[in-house]
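Quick one: the structure is below, and I'll ask about it shortly.
With one protein chain removed, the remaining protein chains of the complex are shown where they sit.
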Amino acid sequence: MTESEQREAHPSVQEVAVIVGGGPGISSSCARLFAKNDMRVGIAARNPNKSVLQNLEQTLGTRRYACDASDPAAVELLFQNVVRDLGPPTLVVHNIDGRVEGIFRKGITEADPALTLATLKNSAFSAFLVGRQAARLMRENTPDANGAKGTIIFTNASAALKGFPLSGAFAMACQAKAGLAQSMARELMPQGIHVANVPIDAAIGWTQEDGTRAHRLAGTSVDDNMADPDCIAETYLQLHRQHRSTWAFEIVLRPWVERW
Amino acid sequence: MTESEQREAHPSVQEVAVIVGGGPGISSSCARLFAKNDMRVGIAARNPNKSVLQNLEQTLGTRRYACDASDPAAVELLFQNVVRDLGPPTLVVHNIDGRVEGIFRKGITEADPALTLATLKNSAFSAFLVGRQAARLMRENTPDANGAKGTIIFTNASAALKGFPLSGAFAMACQAKAGLAQSMARELMPQGIHVANVPIDAAIGWTQEDGTRAHRLAGTSVDDNMADPDCIAETYLQLHRQHRSTWAFEIVLRPWVERW
Amino acid sequence: MTESEQREAHPSVQEVAVIVGGGPGISSSCARLFAKNDMRVGIAARNPNKSVLQNLEQTLGTRRYACDASDPAAVELLFQNVVRDLGPPTLVVHNIDGRVEGIFRKGITEADPALTLATLKNSAFSAFLVGRQAARLMRENTPDANGAKGTIIFTNASAALKGFPLSGAFAMACQAKAGLAQSMARELMPQGIHVANVPIDAAIGWTQEDGTRAHRLAGTSVDDNMADPDCIAETYLQLHRQHRSTWAFEIVLRPWVERW
Partner (left out) sequence: MTESEQREAHPSVQEVAVIVGGGPGISSSCARLFAKNDMRVGIAARNPNKSVLQNLEQTLGTRRYACDASDPAAVELLFQNVVRDLGPPTLVVHNIDGRVEGIFRKGITEADPALTLATLKNSAFSAFLVGRQAARLMRENTPDANGAKGTIIFTNASAALKGFPLSGAFAMACQAKAGLAQSMARELMPQGIHVANVPIDAAIGWTQEDGTRAHRLAGTSVDDNMADPDCIAETYLQLHRQHRSTWAFEIVLRPWVERW
C-alpha cells in the first residue's frame, strides 16, 4: 500500500500517538493516558521487550516497535510501520534522555569524546530525526476542526535551561534539543503543527507496583518533591488539545519545593 | 464576624475565584469558565457598572466589586469583602494591563513621567498589592487533597519577554510584574501556593455578541491570529488544577501564526 | 544662555560624564576612572556632601550635584546644571540601587506597600527620568568619529536576572529597569546612542582607605569573591568606547567563585 492508501485505510476515528523512548516513567504514563483518551498508541524503544512495554501491550493494546532513534533509516522505518499498523500520527512525543554509562558527573577534562558524541546523537540528533519524520507525516494530515494537524513534544531537562558543571555533554544535548524545538516551532506552527519543548526541572518519579503514588526523593520526607510522570503526561495531552489561538511552546514543570 | 468565623461560614463546598480587572476579554472568559466549573466568582474593576460585568452578574451570579487596585487600602478592603461575601479564595487572577491614555507609542524623550509612573502603579504595583492580599488569605487555607492552598495568576504581555522600542513604560511595568511573580513563586510554592506568570504574546480577541468566534486581526484574513480569551481562561484553570509535583511557573501563549 | 549657546561654550575638547547616585563603590570608581581618562565628571546624589564626594571634588575636580533622582523636576534641573557647568554629556551612568530601610528580607505578606513603591520609584522610575534627560541631550550631540553620540549605562543587580524570594520589591525594581533599558536600547541605538544594562551578580567590594584591595566577603578567606568597583568602572569605559558595529547591550559581571 502507498502511504495515501494507508491513510485511507485508517480513517480518523481514533487519533494515533507515537512515543519514542520507552520506560516506566513518562513514556508509560503517556501511553496509559493517551490510550484512555481513545488514541491508538505506538511506543518505540531500543529494546521493546522490556516487561513494562509488554505489560502496556497486554493491558492497553499499545503497539511496540524496536528502534534505535539515532539511526536515520531506523526512524524512517519506524514511522512507516506506525502508519501501516495504526495510521498517521497526530501526536508524537520524543522522550529520550540520551545519557550513556560513563557520562555522569564528569568534568570537562575527564569527559570522554566518544561518550559525549553518543549522548549528543542519542538525545538531540534523535530528536531531529523523530521531529523530521513526524513533521513529514503531519504536514499531510487533514486539519482538525480547529485547524491543527498535529503536535510534536520534546521532553527536556533542567540542563536545557542552565548548563550545570560536570555535565557538559548533557548541557550540549539538552540545549541542542531546545534549539531544534524552537526552530521547528517557528517553522511548523504557521503550518498547523504544534511544537513544544517541556523541560522537567526535577527528578522524575514513578508509580509504585501497588499503584500508590508517593513521589519522594530517596532519604527525604517531603511528598511530591519528584515530578509525577502521570502529571507530565497530562500536561502533554493539554498541549495537544490547546487551541491554535493560544499555543504554548515551552512549559517548564517542577515540583512545588524545587529550588530554581 | 472575624475572618476565621467567615471561613467557617463558607465551608469549602465551592471554590472561590477572584478576578481583578474586569473587561470583555480574559476577565469575562475566566468568570464564565470558573462559574461553569462550580466556583463562586468575584470580579473587581475600577468601574464595576460596565454592562459586561452586569451581564455576568445576571447570567452567572458573579459578584462585582469596585476597586482601584493600585490603592493599598482599596485592595485590602476588596479581599475582606470577598471573604465576607463568598469565602476565602483559592484562585486569584490579576488581569490588569495598566496602560493609560497618552502612554502608547511614545519614545523615551517624549514619554510623560506622570503617565509612566501611573502605568507602573496600575500594573506592577497593583499586582503586588493583589498578590500580597491573596497570599495572606491563601496561607490560611486548608490544603486540598493534593496539598495545595491556592493559585495566583498574573496575566502578562509580550513586553515581559522583550522591551520594545517606544514603549518603555509598559516594558518597565510588565517586567516588574514578571519579577514580582518570580519572587512570589520562589517564596510561596514551597508553602503550597501556586504562582504563575502568563505572558500573552499577541493581541487578544473576544467573542462576538452573536456568540461566534473568529479571532482575526483587523484587515487580515487568517483565523486565530488573535489569542482567544476563552482559551486563555482554560490555561488558567489547568494551571490551577496542576498537581504540585509538576507546577508550571510561566506559560507564554501565542497564536499559531505569531512571529517571535 | 540657551542650551545651544552652552554647547558652544563647551567645545568638545573633553568629554563630559554624569554619574547619578554617589557612594564609595561604583560611583567613586567611575568618577576616578573617567577623570583619569580626561573627562569632566559630574556626580549627583541625594546628599552631595558625603565626605567621599567632597574628596572626589578636591582630588579630581568632580562636580557635585544635589538631586533626588525620583523627582522629574529635579532630574531635569540636574541635567540643565550639568550642561551649564560642564557641557553636554556623552556618558551617563545610572547607579542607584534604590532599596530603602525596611524593605530587606521581607516576605510578600509582610512587605510594606509604601516602601515597595518607594523602591520602585528610587530605582526604576529614576532610571527612566535619568535615561530620558540623557537621551534628550545626547540626541543633539555631534556624532564622534565612529558615529556615536553617547552612552547610557544602567547598573543593575542579580534580581534583574532572577526574582529571589523575600525580595519582591527589589525584583520588581531591577526587572523594570532591565525592561526600560531594553526598550531604550532598541529605540536609541539606531540613533547612535549606546544603551547598556549591567547586572552585577555579586556583592560589591570597595577599596580600603589604605589603598589596598582585598575584596572578600566577611568571614571568608577567598580573594575577589566580591566584585571590585574599579573593575566594574573599567567595563563601563569599555562599553562607552565600543565601536557601534559591535555594541553590547548587556554584560553580567560576577566574581570567579560566584554560584549562578
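Letters A, B and C name the chains as they come in the text, with residue numbers starting at 1 for each one.
As a convention for this text, a residue touches a chain if its C-beta (ideal position, glycine included) is under 8 Å from a C-beta of that chain, and two chains touch if they have at least 3 such contacts.
Since the model is a prediction, treat every value here as computed from it, not as a measurement.
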Note = Among the displayed chains, the hidden one touches A, C
Request  = Could you tell which one of C:50, C:106, C:162 or C:254 touches the chain left off the display?
outcome  = C:254
Key: Options C:35, C:115 or C:189, residue touching the unrepresented chain   = C:189
Chain not shown, touching residues in chain C = 146-148, 186, 189-190, 192, 194, 200, 205, 215, 223-228, 231-232, 234-235, 238, 242-257, 259-260
Ask   = For chain A, which residues lie in contact with the unshown chain of the complex?
value = 72, 107-109, 111, 113-114, 116-117, 120-121, 124-125, 128-129, 131-132, 135-136, 139, 159-160, 162-169, 171-188
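Everything that follows uses one rule, which is that only the chains that are shown with their structure count from here on.
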Set of chains whose contacts include both chain C and chain B = none
Ask   = Just by CA atoms, which chain is the most central one?
value = B
Message = For chain A versus chain B, which are copies of one sequence, does the interface use mostly the same residue numbers on each side, meaning over half shared, or is it different?
response = same
Rounded Å distance between chain B and chain C, as computed from the means of their C-alpha atoms = 35
Message = Roughly how far is chain A from chain C, centre to centre by C-alpha average, rounded to an integer in Å?
response = 47
Ask   = Can you give the whole-Å distance between the Cα centres of chain A and chain B?
value = 32
Remark   = In chain A, the residues touching two or more other chains are none
